[in-house]
Each structure stands twice: as structure tokens, then as C-alpha cells.
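As you look at this complex, bear in mind that one protein chain is not there, while each of the others sits in place.
And then chain A:
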């Protein structure tokens, strides 16, 4: 059972984003009231606001943490057309090193956009300290801090013109594959074509190239998220549009001479793994758990729904969490025992065949 704990956030307007840090012990919220608040988990399990400061002169759309390897660093983006990088400064006085108020300093202000910056995300750690932003006029910008110790210096490495009003982006976290970005658009005109574009970095020409447009998605996309890739051979992409979509991208073998052919792009087999319209209309957010096995989505119905694939790779709703904290586990309880039963019979280890079955039956089981 999920236990809901309500936090009095005391933002003066809508909260647009919440973001956990790498270890899940800190949380940042950002709001239209132009502030960011940082929350720390106390030893008794309460969330305590340790910092709240005015960040932008417009709504702050997104806030995101950098990998702790780079320090305690946040990035935010705003309606005021800027993105900013913030670093926590360890207080000089003893009082602030104890659980008091911490101090965040603006290290960089990225002012290249001419319209609202709608999303900002740090690249996966193995790519170094890189930052991608996208803006309402359709430009995705990739910044890099060449010196990870100097957070005030960011050079604009790439500008990608997506030719659609961008609302969200997501890095592919896989270290095995080429750097990849997915960009979504909240353009409401369905005839404007696919609303999700996939870009891949081509090492040979040192450019980002569009490798795919998901033509199946023609409604406004509000959020997009790659699942953590823990050794999976394919990529999972969750999309929040008027419904929840889960897309698998399987990298097909490259052309034999991809290395010699500088324009060679990866090809993907794209499959829609799931589509749910249980949220009555718009779906606003999607988020993966750390293993990329459970997807949470939230929509206009005010609920959080959790989705999980069973052993046949059918995605099912396993839980519904209401905004007021109540939990209705109807979906979960109906499929739960069933799954258990299946897994029980799956444990047949007669021979190699049985082993395989057991292996696949496992997916429904492990908690």
C-alpha cells in the first residue's frame, strides 16, 4: 500500500515540476511563482524545505538535478526565456552546515533562446557535464561545460532546429548507444505531423541528426521520458499526450559500412508497446522508476497511475493513486494473484526449456 504524505509546499502558484536527486533524498520543486524550493529528507522521514529562492522573472517550467559527481547542481528553465544553472554553496557559518537554510548561487544564465525555454535536462553522466534545453520556437540547444569545476562557463555546442514548438525533451540514458535525444512538441494542430522527434549524435560529422519522427503521435505532447537503460537492448520511451504511450525503439544493425559512410544514421524498429487512455483527457507527466519497469503517469483526472508489463510484455495498470492520497488498488488486486499463480507454475525446471520459461515468468514476479 502506498502511503501519501502531503507536504505544504507554500508555492504561490502552480507547481510545474518536481525532481528528485540521484539518491532520492533531496527534492526540488519549481513553480510559476518564480521560485525554486529544495527539500531535504530528514532522518525521521519528513521533507523539510531547506532553501527557497526567486530564480527567474517568469514561470519556472522545469527543474532538474545534475549527477552528484558534479556537485549539488540544479538547472531550471523559465518563461522568461532563460535557463539557469544553480549550485549549492556550503555555508560559511556552522549554523548553515547543520540542517538549516542552504544557499544556492546562480552560476550561469543561458540566454540564447528568444522564446520561453520549456525544458532543460542534464545529459547522462558518462557524457560529461552537458545540458540540453528546448524552447517554444523549436530550437534545441546543447551546452557543455568543458571544465566541470567551472559551472559558470557553458559553451553552446549544438543548435537543432526541430521546426516545431518544443515542450519537452529527454536524453537516452544508455551508455551503450550513441547519444540520443527525444523532443516532444505541444503544438495542438494534429495535421502538423508527428510530435515526437528522435535525434542522434553522429560522431563522424559531429552533428545531431534527426533519425526518426514518430508519426503516430499527432496530438500535443506534454512530457516525454526515456526509461533507464540497465542493459536493455532496446529503448523504452514514454510519452504523455492525450493518452499514455510507451514506444520501444530497437536499434537495427547499422549499415555494414556505417563507419565509412559519414552520413550513416542508425535505423530503428519502432513499436508501440502500449497505449492507455484511462486518464480522462490530457496526460501531463510520465516518470519511470529506477529500473525502468514501472511507469507512473498523471493526467487531468488528478490521478497517478502505475503501469507495469507482465511476462507477456503486456502493460497493465497496477495501481491508481489519487491526488488526495487515497489509493485505489483495484487494478492491482485483480491482476496480482493471477500473476503470482503464473509465476508459481513457471518455476518448472525440468530442462533447458523449463529454465527459459522460468526466466520469462520471472518478470511478473519480482518485487
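In the analysis below, a contact is a pair of C-beta atoms (placed from the backbone, for glycine too) under 8 Å apart; a residue touches a chain by one contact, two chains touch by 3 or more; residues count from 1.
To be clear about the criterion, contacts and distances are computed from a predicted model.
For the omitted chain of this complex, the UniProt record lists the protein as "GATOR2 complex protein WDR24", which is one of "Transcription and mRNA export factor ENY2", "COP9 signalosome complex subunit 6", "Histidine-containing phosphotransfer protein" or "GATOR2 complex protein WDR24". Contact with the chain that does not appear here is found for just one residue of A:107, A:222 or A:245, A:222.
If you put the hidden chain back, the residue from A:13, A:159, A:203 or A:277 that touches it is A:13. Residue A:233 is the one among A:153, A:189, A:233 or A:314 that touches the chain missing from this view. Taking the whole complex into account, chain A touches the unshown chain at residues 1-9, 11-20, 22-24, 27, 29, 31-34, 47, 57-59, 61, 79-81, 90, 92, 97, 116, 125-126, 167, 174-176, 186, 222-223, 228-234, 280-282, 284-294, 296-298, 300-304, 306, 308, 318-319, 321-327, 336, 343-344, 346-347, 349, 352, 355-356, 358-363, 365-367.
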